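This report refers to the structure that appears directly beneath it.
Excluded from the complex is one protein chain; the other protein chains are retained at their positions.
Presenting subunit A:
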């Protein structure tokens, strides 16, 4: 079955995590010397597959075979796969900020004799590699002093310093501006002409169309199809999208008839820059509104700017050089810190419960009251009995599975932790609730309960914004959905018109295309 022209064949790859099948019988063939793209929704299994390939998940923790150059491989560590010429560049760059470019390139692979580093050789070889990737920087410059686009090039130079037959790039342009992206794509094209095979994972379909020879589509942990972009049949972006989303909606959502009232919140011309790289625009002139009783969805791929938009509105918790207007019930409000935002009736439940949402070493009671301690205290003194009573009420109403509200938050399951976060924000009695990935990492049963809570909140007259990467969830739950791509709101779809294809079309829309 092994073919001469294939550099890599992955067959029947199945990878299970406790309770979840991340990959199921995945097949991937990569031809020698091609640029092979991998596409799929968030959570489709792209990164997991690459971790299997590079030895991050060692042989034995998955089923299936990996054949490289016609030889079966059993990688136990990343070093094993690197020895075979497989080099992976992760989405989160792995440079040490305080070390120089040259030191970073040869980190773990130092140019040394008997343990003594030869700095002259290090510098000259680094300079040669930098020239190859088209980066004109002094090798002695610290990694933190160059922009993220150049850092990406340093990563590639580092890859080239090893023997590389197969280069894997995970979302290489997600954090880059247009110019840097174009340079990177040109570089990949050059590598191809030098016989280096590339696998590129990307959400940007226009880039795939521009650079890739073939594309493999993953969905829900399975291979859907492999399309040849140079074939007789032209492969359009719509064709790829159909492959990425092609599944049916089932009845995983409680029935809900919305009662939509007046407009509560409007965001106008909202622009946010990256907190450190202040030149980079993360949210680009966004406009949106929500009405009382309405559930509005925010669709977008990773890095589209949805969380950044929400957090910047919620008390400038993210970003720099923020501009634009927030209007509440028609009049402009200031939300320059979280207390002000809460004061104006906003609430934001984070996507990262453990890092930003909960105090894991405190009790359910203390977490629920955290954002509205004022409501259970007088003259700065907390009425702990009243507080317990409130917490008990939410424990019962939201069916948080814990013996008492004195249970420690860190010991609850994901679904119950999410209910605690929701309780906290519902108790602060906001007018607008922004829920960021409210069902991430939660099992199906608990999801249904969370949807019911969200519906109940809307019925109580709250305006709800749901950010989600699961398109079926947005379509099943929301009355209206905005799609974001590359920091822009690229589309707005009413419930009746919301299909996964329509949303994915907007979610992958390139910045260069005029929206109106």
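Operating definition for what follows: a residue touches a chain if its C-beta (ideal position, glycine included) is under 8 Å from a C-beta of that chain, and two chains touch if they have at least 3 such contacts; residues count from 1.
To be clear about the criterion, contacts and distances are computed from a predicted model.
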item	value
UniProt protein name of the chain not shown, from "2-oxoglutarate ferredoxin oxidoreductase subunit gamma", "CheW-like domain-containing protein", "Phospholipid/glycerol acyltransferase domain-containing protein" or "Xylose transport system permease protein XylH"	"Xylose transport system permease protein XylH"
Chain not shown: contacting residue from A:350, A:416, A:455 or A:508	A:350
Candidate in contact with the missing chain, chosen from A:424, A:462, A:480 or A:505	A:424
Contacting the left-out chain in the complete assembly, out of A:127, A:260, A:386 or A:452	A:386
Sole residue of A:161, A:307 or A:371 that reaches the chain not shown, by the stated touch rule	A:371
Positions on subunit A where the hidden chain makes contact	314-315, 317, 337-339, 341-342, 348, 350, 355-362, 366, 369-371, 373-374, 377, 380-382, 384-386, 388-389, 392, 404, 406, 424
